[in-house]
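Only one protein chain is missing from this complex, and each of the others stays in its spot.
So that you can tell them apart, the chains are marked A and B in the order they are listed, and the count of residues begins at 1 in each.
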Amino acid sequence: MVANLLANYEEAFAIVLFGIGFTMLLFQRNLFKKLIGLNIMDTGTFLFLASMGYIRGRKAPIVVDGVTDPKAYINPVPAGLVLTGIVVSVSVTAIMLALTVRLYRRYHTLQLDEIYEMSKHLTEDR
Amino acid sequence: MSLITNFPLFTIVLSLFSGVLCTMLSGKTARRYTVSYECGLIVLVSFVLYYTIRTGTSFTYVMGEFPAPWGNEIRAGILESLMALIFLIVMLCSVLGGARFIDLDIDVSKVNLYYTLINLMTAAIMAILWTNDIFTGYVFLEILTLTSCGILIVREIGRTTLAAIRYMILNLLGSGLFLLGVVLLYDITGNLLMVSMHKTIEAISGQGGNLVAITMALGVLTIGLSIKSGLFPFHFWMPDTYGYATPTSGSVLSSLVSKCYILLLFKIYYRVIGIDLFERLPIEDILLVLGMCGIVLGSVSALHAEHINRMIAFSSAAQIGYIFMGIGIGGTAGYTAALFHILAHSVTKSLLFLTTPRLSEASGNSLLFKKLQGSGLRDPNTGFFFGAAAFSMIGIPIFAGFASKLLFASAAVGCGSTWKLIAIMVVLAVSSVLNALYFIRTLIRIFSEGEDRRRTTVKHGALFHISMSTLIAVNLALGLFSWVFTSLIERGLAMFG
Partner (left out) sequence: MNKSRFLSWLYGETDVMEDILELDETSDESREQLKREKRRLRRELLRSGRAKKVIGAETKGFYALYHVVAVVSCIMLIGVLLFAVANLPRYGEENPETTEMVARYVEKGVEETGADNIVAGMILDYRAFDTLGESHVLFTALICVTILLRLDRKNMRKTYEDYYAIRGERFHDISREAIMRNVAAVLVPCIFVFGIYVLLNGQNGPGGGFSGGAVMGAAMIIFSAAFGFDKADRVFSKRLGAWVTFAALSFYSAAKGYVFFTGANHLENHIPKGTPGAILSGGLILPLDIAVGMVVAFTMYGFYNLFMRGK
């Protein structure tokens, strides 16, 4: 297994990044740190995709001088998937930031557990 | 090729366009447009259902001039069309039944944005139902996630913002895992089209190849989608999310959105992995156990809830448990039961979420049980609709809830393992008792005389009555003619893989 992992080192790093981001998103109590975790997680996935499509010694999939041999270029599909993933990540980050702004305006804190406790005991929220 | 085969494409593209169009309309026009558009969609989808039943096969539709592994593809069969039809009816009735609360809860300048989100959500639901390509599934899954967050926060009180952030965080975890699972599957199979993926996976498993990576990818996909749909132990976001949203949103979120995630997961099991291989993997048993835990714990939490909407939301958690239990039982009978329960539950739960705010309106705008004393008498129409839905949830014969419980029991009998049978029967019995306990308690509460004996002064519009009656009619149809629907689902399953 270790030999396989060393051969797949870039994917392995991407997975480690994904795991770190995932845990940050799940366990951090500060909303901004959660958001950073979200972005690390997404970046990990994109790195995974990019390394998956990479083939040693080949070029980016843009046809130059009419060469249309599949052996000349790397896999173009992951590039398209990454593009979609980035757009989704940007959209989600914008929404999360907007939600954070709204919560901060109301509770004056970014600590999620404090916000929960406040909302439980504040009369206006019930 | 018949013109009808184009209709699934129209449902998606026109819904996307309607969403964009609604931003340019005023709130009232947007509502009228959305309602009439949804009616049109129901007609389109009925044609598709009729066509698939008549031809007896499912049809694939190539999106563009390029054939399938290269281009995108959608596929419609009896099962997908049936689901789409019932979902659209529920969607239309939710929009009509909650229209008054949309005007009350949402700022005037944002009402048209609400209908925009509803239309985009319709597009996403349709696309997830029809799609034959796993990456298209991911893209529209994200639209579904974002629109559901949008229709939740549109009621601007502190609680919904808080619920939305929790909902978003969990959904993002789910989406992240789902995307990773899709990517892993792409790396293993080299395809994104479900049918081609299945061929490669079959070849790998046929040669006795290494199934570890496939199992891992499937596990990641399952965890991701079960977080999103609220399977135990990920059900804790439900009460806040469903309980404080505007009624239409609560109804749509609980009865359609979470079901869509389950259907996508089911599609991956059935079409990508293949049901033979899936039944050999341990995932099924894990789903069975988690589903049963969800049923019992959801019902117990519902018993403790002090707030009627929270009770209904916890009962949703239990119903999600039922659906996963059906998938866990396995076999055609188990899947039929699960799919039938998806229909039965979406019809019933939307009715509950649409009636409770009117009951609370008759009791000084409070959803607390102690304030609801006698509200069914103060507002008899709503009380009647609520009662019918509650009876269906308890499982009184002639309602849909009874038929689905019967299907679960008979699926359990046919599953072959005595231990499984005993466990399922015990869980069904316990959950039925708990269900009956908390719904009958609620019914007694709202139909017994309190101190306040005034009748409500709120007049419900005709549209509210029509939409509620439609939902009850569909519910009764599901209950009385359950054999029609189960045979349709079975035929749909045969052409689903």
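Everything that follows uses one rule, which is that contacts are C-beta pairs under 8 Å (C-beta built on N, C-alpha and C of every residue); 3 or more make two chains touch, one makes a residue touch a chain.
Since we're looking at a predicted model, the values are computed, not measured.
Asker: Using the definition of touch stated at the top, determine which of B:30, B:127, B:318 or B:424 touches the missing chain.
Answerer: B:127
Asker: One chain isn't shown here. Among B:91, B:143 or B:323, which residue touches it?
Answerer: Selected residue, touching the omitted chain: B:143.
Asker: Just checking the interface: what residues of subunit A touch the absent partner chain?
Answerer: Subunit A touches the chain not shown through residues 1, 4-5, 7-12, 15-16, 18-20, 22-23, 26-30, 33, 51-52, 54-56, 60-64, 66, 68-70, 72-73, 75-77, 79-80, 83-84, 86-88, 90-92, 94-95, 97-99, 101-102, 105, 107-111, 113-114, 117-118, 120-123.
Asker: Considering the whole complex, not just the chains shown, which residues of subunit B touch the missing one?
Answerer: Touching the missing chain: residues 1, 5-6, 9, 13, 16-17, 19-21, 23-24, 61-66, 69-72, 107-110, 113, 116-117, 120, 123, 127, 133, 135-136, 139-140, 142-143, 146-147, 149-150, 153-154, 156, 180, 184, 187-191, 200, 210, 212-213, 216-217, 220.
Here is the rule we go by: only the chains that are shown with their structure count from here on.
Asker: Would you mind writing out the residues of subunit B in touch with subunit A in their complex?
Answerer: Checking each residue of subunit B against subunit A gives 135, 138-139, 142, 146, 149, 153, 157-159, 161-162, 164-165, 168-169, 172-173, 175-177, 179-180, 183, 186-187, 192.
Asker: What residues on subunit A touch subunit B, complex-wise?
Answerer: Listed in rising order, the residues of subunit A that touch subunit B are 18, 21-22, 25-26, 31, 34, 38, 41-42, 45, 48-49, 52, 77-78, 81, 84-85, 88, 91-92, 95-96, 99-100, 102-103, 106, 112, 115-116, 119, 122, 124-125.
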